[in-house]
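Handing you a structure now.
Every protein chain but one is kept in place in this view of the complex.
Right, subunit A next:
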Amino acid sequence: MITGVDVGQPQTQAIRSDEDVVRVRQLVRTVAVAVRLSLVDQTKLVTAASELARNTLVYGGGGSVEVNTVDNGLRRGVRIVFADSGPGIVDLDLALTDGYTTGGGLGLGLSGARRLVDEFDIWTAVGEGTRITVTKWSR
């Protein structure tokens, strides 16, 4: 489910290397501070962005991220879209299960990121890629 409308210019960042994951974190933190998310929400969103950006890099073979400010009339928030044209996710339910990993990690990145944000939308098609949209609203 995606609600609210984008306001302002989206900022994009390519994800091609580990350094780009760091840049994504910094970009998300800057926008989160501008929208006045609380420190806890900032940290949660930055951590979720870090997980998803790394997934885009490791499993999606690289891609891009788009960060924008959103408004639903009552509150402001940050929306981040991660997109890659990698192999896609074969079994989404399994991928969203805590502890399931194909890459030797803890298996909490995708499922954990979903718990860290307010809105989480995932589109994936095998052989076409994956697109994840997350939103965190200010309180």
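Here is the rule we use: a contact is a pair of C-beta atoms (placed from the backbone, for glycine too) under 8 Å apart; a residue touches a chain by one contact, two chains touch by 3 or more; residues count from 1.
The definition used in the following text is that contacts and distances are computed from a predicted model.
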Please identify the absent chain by the protein name in its UniProt record; candidates are "ABC transporter permease", "Formate dehydrogenase iron-sulfur subunit", "NADH-quinone oxidoreductase subunit M" or "STAS domain-containing protein".
"STAS domain-containing protein"
Tell me which of A:27, A:78, A:95 or A:116 is the one touching the absent chain.
A:116
So that we can see where the missing chain sits, which residues of subunit A does it touch?
18, 22, 25, 29, 39-40, 42-44, 46-47, 50-51, 54, 98, 105-106, 108-109, 111-113, 115-116
